[in-house]
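Only a part of the assembly is drawn; its chains keep their places, and the rest are absent.
In this document, chain identifiers A, B and C correspond to the written order of the chains, with residue numbering beginning at 1 in each.
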C-alpha cells in the first residue's frame, strides 16, 4: 500500500536511566514509520523539564549537541503524522506546559471523538488554546481538575475524553502511561536494567535491548516514579484493538496485541490464497508492506514468490515533481518493474489494502506495460469502506473506493484481470481472534465509540479558522 | 554605552492597508534597535489570523515568500529582547491563541510587576502556561473575563495587571492599542491614507511615510475596526514616561513623549558642559549613542568635537571570540581609536550612561594606550543606581556600579583623570520636565509602582523551573 | 551486504529536450544508489554552460528554483561516492572549466590507474590542479591537445589514460559519451522523442520513459549534436565488464551488460544452492541486496523463503550514534529480526558478499540471540580477496577478510555453523559468461590492466598532501 493510510503517532518513554534522552532518540528512530512529519523529546532531571521539538524526521531533528542538553534520567518522545491539527510547529508533540503543580509534558497516540465539544466548553470557561491538537484538551482538563494528586487529575481528564489514546505524561519526577479502555493503539512496557521503558511497539525495545515485560492494559494507568512502578485500573478493559496495526501499521518485527506481526501477515496471505486461488505463474508483492502476505500466498498456493517490483530507497518527502507530463509519475519514483521479467507471465500482485485505488491502478498499468499476460490482484484485508476516528488518517468516506464501489467495479477501475479481498472471517481466523477483541470498524462500520456527528472536514475547518499559523 | 541596558521590545501595527504585513515588516525594521533577539508578525484578513515568528533579526526572519503568506489588511508585529521569559522560540511575540471568541494576538512592550502573583492565581484556577512571558497572563485574564465585548475584557485584564505596558491586540477584525496609566513606554498613532498605524516610535512612521497623529495617551484604549477609530480612557493619566527612552533607547530621529530625541540629547550634553566643565583639547563621543551629547558638550564648551573612536559596522551577534588572550577584546572588535590622533591630547570622552563600568574602563585603556595625556569622562545622565521593573533589562542592583560606589570610586575604577555625571536636576532641565512627568527611578529609586518584593533572579528562577524548553 | 563495497559514480545526460535538467534530475535520482555523497548537473542552452553541484543527496540538492536556472536543452549530471579525491565540495562533479575552445563539463564513472603519473607530468608542464579527482586530468589532457576537433582532443586524452571510464562530456553544443575499451562500467544509450539520453543504468531510462537503444560499446565514442548522433570506434573492444555490477552494484530492475540483474542474482542463488546445499528450515536474505539470491536459493533447495530480517528505511547518513554501549549498534539500527520467529530454527542466511566480515558477524549474533538453532551462511559470489582499481571503493587488501583467511577461518570468525561461497565457475555459469568477457579481478587477482605499483593509501596521501580543502 503505497497509497497509504497514515499512522498518526508513536510514543516512547524512559524512566530512570542516565541516558534517557539518547535512548528515547533511538526509540523514536525505531518508531519513525508511525509518523514522519515531526518529532520531539522532553527530558526531566528531577527539577526541570527540557524539550526539543521540530518538523522533520528524527535523524534530521536531533544531533548530539541537542541530546546533550536534554539532561536527566527521564524522558518521553513522540513522532507524529498529524491527524488533528495541521502540520505546524506549534502542533508538534510532546506538548509541554506549566500548571499549578509544576511542569507537565504529554505525548499522545490516538484521537478524541468529542474534542470539539470539550474544546468549546473549555474556551467557554476561559481557556486559551495555542495549538489545534486535541492533545491540548487533556492538559486543560487535567489542570482544571479539583483533584490533588496527578493520578486523580489524569483520571478526571480521561474520564471526560472519548476516543483512542495511548498517552505518556512526564512531570519533574513521574512518568505516567495511560491507555484507553478499548486499547485501540498499542502500548507496551519494558525494562532496561533499573529503568522502565514504555513504547508504542516492541521493535523500539529491541533496538535499545530492553526486555519486554507486558502490554499496558486497556483502561490501565501506570505510574512510574522513584519508588518504582504502580499500576491502576481506571476502567474495565473493553478490548477493541486496531486490526490495521496487524495488517499494515506496525513493523513486521514487532509483537503487537500479543501477535507476531510478520507471522500474522503471512497467515493473512495464506488464508487469502485459500479463499481466492487463481492459476498464475508468479506471486509478486507490492514492497515492502505486501511482502509477508505475498510469501504466505506463495507458500500456500505453491506459485513462486518473486520480488519483481523494485522499490527505491531514496524517495524522501522533499522530492520535487518536475513539470513534464510523465504518466503515473509518483509511483514510478518509488517502484520499477524488473526489466523483461514480466513478459508473458500471469502475475498475482499481493498488497495489504486499497485506499483510493489510484495507486494500485498505476502499479497495474506498470506491470501490464512490462508485458504481463494476466494480472490478478489479491488484497490481504477486507475492503476498507469506513473512515477511522481513532487515530488513523483515513480520507473521507467518499474517497475510500470501497465505500462506493463493489469489488467487481473496483476490479474494472484497476484494469486487473481479477481482484479479490480477504474476507472479514478469514482475517479474524488469521489472527486467531476468537474473543472478538479487535476493532474492525474500517471494514464493517461498526464503531465501538460513536463518531462525532459533525465530523470530518467540516470540524477541522472550524478548528483551523481560529488560528492558522504559518 | 556599548555595555548596554537593553530595551525590551518594539510594537507596530497597521489596520486597513492592503500591504499590512509588508508595512509591518518595514515598521519592525525601523524599530529593530528596540529588540534584536526575535521578531514576529501576525496578520488578519478578516477571518483568519496568520503568523510568522522566529528568533533572529527582522531582515533574516522575513522574506517575500513569508510576507506573501501573511495576507490581509491588518497586521501587528513585535521585536523583542527578552526581559521576562528566556530567549526561546516559544517566548517569541506576537503571542497568538484561540479562545471562546475566536483568535487573538498580542504584542507587548513593558513588564508586569505582579506577574508571579497573577500567574499563580491563574494556574490555581486551572490555567496552563506554554511560555514564560508575562504577556501570556494578560491573554488568560482576557479569556477568563465574564465581560462580553472585547474592549471590556481587555479592561478587565489590564485592571488586574500592574506595571508597564504598551500593547497591541489583533483579532480577526479589530486592532486595539492600550497604554498603561503611567505611559512608561512610548506608543504613537499615525495614519497612512485610509489606514491607521500604531508604533512604539515615530521613526517607523517616517519610514513608511505615514503621518504622525498623536501619542496614545497613558491609560487610554484605542479600538480600530472597519468603522474607524474609537478611543476610550480606561484610567486617568499618571504620566511617568521612561526618561531613559530620551537618554538612550529611542532613536535620535524619533519624537518621543513630545520631545525630539536628538535635540534633547544635545541639550543634556550642553547642560553637562555647564555643570562639569574641564580644560581639554578635544571632545570625543562613544559612538553612536554618545554623539548628540558630545556635540552639545563641544558646542557649549567651545572645545572641538572629534570622531576619534571608529565603530565597526560588522559586529553581529554571532561573532565568535577566538581563544587567544588579547586584552579588552570585546570592545576592540567594536571600537578602534584613530591612529596617532590622541597622542598628547587632553580628551573628554562623552557617553550617555555607565552600567557595570567594565566597558568604559576598556575604552579608557584604549584611549590611554593611543597616547592621550588626560582622559575626562562625562556622562550625560545621572548615575544609574537602581534596577528597572518597567521593561528594561537592567542587571541586578549589585551589578550596577553606581549602586555600590561613589563617583570618585568609579573614577578610580575607570582609571580616568576625572569623571562627572549630569545631575538629576540638570537632566530635568534639559528635557524641560517642569511637570515631573518622567519616571527616573533608575537614578532615584523612587518607583512609581512598588516593585515585586521577591524580584530579580529568584523570581525568574521559579518561573524557569517549571518549563525550560531548549 | 550492509558492510558495503561502495560504487563510485553514476552518470546521466540528455541532448535535445526542452526539459533537459529536469530529466537529468530524475535520471540522477534513479541512479542515487551509485553514489550518495554529492551530485551535480551542468546544462547548456547552446551558448552558456550553467551548473549546480553540492554535497548531499539528489533530492536535497535540487529544488525547482535551481532546476529552473539550469536552462537549455542539453544537460549532464553525476552522482558520486568518492573513490579518488576526498569528499569535498571541490571534488564534486560534473567538473566544469573554460579552455581555448570554450566551456566544457565532464562527468566520470571509473578510475584511472596511471593518474599519479599523468598528474605529475602535467604539473611538470605547468598545469595547476584545483581538485584531487583524477577526472581533472582528462580535461587537462584534452585542453593541451594539439588536435583541433573536440573529438580528436578527447581521443588524444583518453589514449593517455589507463583504467576504467564511462564518461559524459558537455560543451555549449555537443554531448559526447566515451567508454574505455574494457567497458568496466556500464553505459547505455536511450531515446526520448527527439532527444538522446545516456545513462549508467537502464533503470534511469525507465523512470523518464525513454526507450533503450543499446549499450555504448567498449572503446566507443558517441558524439551527439544538432546534426544527430555519430559513433566512432576509438579502440577495439576488450570486454571486461565488472562482474560486481551484476552481483551487487546495479539496481535489480536494470539490464546491465545485456543481462537482467534480478534474474542473474536469482540464478546465482540457485547455483549456490546446487553447490552448497544444507539441511535447514528457512532461507532468510540479508535485505535488500540479498533478496534475489535468497529467492533463487529457496526455489532450488525447496526450503521456504522468509523475510525474517526487517530493514529500517530511515537510516540516513546523518544518524548519530548515542554514546551508550549497546553491542552491534550500527547493524541494529538497520536490521531487526522478526520477534520470536527464529526460535529453534535452522536458518540459511543468504548475502551477496562479505567484505570485512564484521557486519556479517553481528547479523549472525543477532539471529543467534533471536533463538536460531543453526545458522548457515551462503554467499552468492566467490570470496572477495583482491582490491578493485577500476572504480570501486574497496578497502585495502589486508582489510578484505577473504584475502587473509580461508573459508573455514572466516566461518569461525563469523560464528556461523557453516559458511559457503559460490564458486567462480558457478558464478560464470550463472551469468552465462561463455566469452569470458567479465572482469573478476576482485575474486581472482587477475587484473586486466596492471594496478599502479605504488597504489592504495600511500598514493592517496601524496595527493591529499598537496591540498586538503576543508
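Methods note: a residue touches a chain if its C-beta (ideal position, glycine included) is under 8 Å from a C-beta of that chain, and two chains touch if they have at least 3 such contacts.
Since the model is a prediction, treat every value here as computed from it, not as a measurement.
Assembly remark, whole complex in this entry with 3 chains visible in place, copy number of the identical chain is 4.
Going forward, only the chains that are shown with their structure count from here on.
Two copies of one sequence, chain A and chain C, touch each other mainly through matching residues, since over half of the numbers at the interface are common to both.
The most distant chain from chain A, with centres taken as the mean of CA atoms, is B. Here the chain pair with the top count of touching C-beta pairs is A-C. Averaged C-alpha coordinates put the centre of chain B at 61 Å from the centre of chain C.
Each chain gets a centre from the mean of its Cα atoms; for chain A and chain B, those two points are 49 Å apart.
Of all residues in chain A, none touches two or more other chains.
Touching chain A in their complex are the following residues of chain B: 47-52, 66, 69-70, 96-100, 102-103, 120, 123-130, 132, 139-140, 143-145, 464-470.
Residues of chain A touching chain C in their complex: 19, 22-23, 25-26, 29-30, 32-33, 36, 57-60, 62-64, 67, 202-203, 206-209, 251-255, 260-263, 288, 291-292, 295, 299, 304-308, 310-316, 318-320, 322-324, 326-327, 332-333, 336-341.
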